[in-house]
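Dropping a structure here in structure tokens format, bear with me for questions.
One protein chain omitted, others in place.
What follows is chain A.
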């Protein structure tokens, strides 16, 4: 990266940070606003009095828990579950909210046997469901298990007949299509949040950052740390997490990437450095958390029915936040001086430097906002997917690469379009193929697109060299 020395313009530096502060504040404001509207969703940590005795985890206890619902969607009350294992042999019963929980003091496998005679008439246990089921209980953790109850009848001899439904695994009904479509948009939005940063970093520095997935994971895990371990309010936890993620970007650029650019390291070398960083971070996450999946929000997700589509409240909020933040990023890129400067650096760093843009400063800002956006994406993913683990971001990284390659390497709006396409493809694949293949199809599409239009949707011909 050639950087011409350009006279510093102190007021410009101030402007950048004022802008960065504005963006952070805007994100905060959005989070707060949306948070206020849905506070009940996040505040349902204390179960209603009639519910089964709540179970709280501590250093010496863990919880087995779950929610059982009737086919109508109402909670199934009074379902009996025999729980055996460790030093326990007991029966848990679902409360008025359909929830059951059992405290355990010994980690290890537990068998849960649902007493099918306690299921109300007109409903049976889903024939695909495992009963009895075995779950691995652990201390200091909530372990959930779901029994699915479907419509059906039980004959006198105990055999059950399920009311036929459209084949859930592969059937293509219009409702299912809508549901997957909405899931696809959700994944696309969250993917876009993370991918825009990756694309901007690539555009301004030529670096394919393989550690970007770990930035996403970091966001989710920090939110877990603040919201769950330290017990902060979820919104506050999210804001702090995003701020810390932004700081990691700032200091990463200051401590690693800027000096390396100065040394004149090639982009291939830099790419391999990010791989090393990615390995180190992955195992650092495992060092502290192990391989377990942790939940940011301990409350059971509340679902909202929108016509035929069921979505958790967290998903709706996350989508709203993602849309607002993406719109904000788009606005900044198109309408503000700093956005124009970023795009100029993306186009041609030397020319940008020659026309008086402080390239290093723009790159620092790009790193900071890219990691902040990745962190936000991680927090939202953790809420939407109901958990984060050390490889949440890792699994997303390839989809991000696919998205930005589809959209055109290095173009911010291409990344948005690419992310939406990839998100939809991944979720809609589920309609016709089993879940194992959903990521694979996205990658196949990537390869096919490269065959026909290697520069991607928004890329220009000369970029692909």
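Please note the rule applied: a contact is a pair of C-beta atoms (placed from the backbone, for glycine too) under 8 Å apart; a residue touches a chain by one contact, two chains touch by 3 or more; residues count from 1.
One rule holds for everything that comes next: contacts and distances are computed from a predicted model.
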The complex's invisible chain, by UniProt name, from "Branched-chain amino acid ABC transporter permease", "Cytochrome c oxidase subunit 1", "Carbon-monoxide dehydrogenase medium subunit" or "ABC-type sugar transport system ATPase subunit": "Branched-chain amino acid ABC transporter permease"
Which of A:143, A:260 or A:353 sits in contact with the chain that's absent? A:260
For the chain left off this view, which of A:276, A:308 or A:356 is in contact with it? A:276
Quick one: which of A:309, A:328 or A:443 touches the chain that's been left out? A:443
Spell out the interface residues on chain A facing the chain that's missing from view. 208, 260, 263, 265-269, 271-273, 275-284, 286-287, 290, 394, 398, 401-402, 405, 409, 434, 436-437, 439-440, 443-444, 446-447, 450-451, 454, 464-465
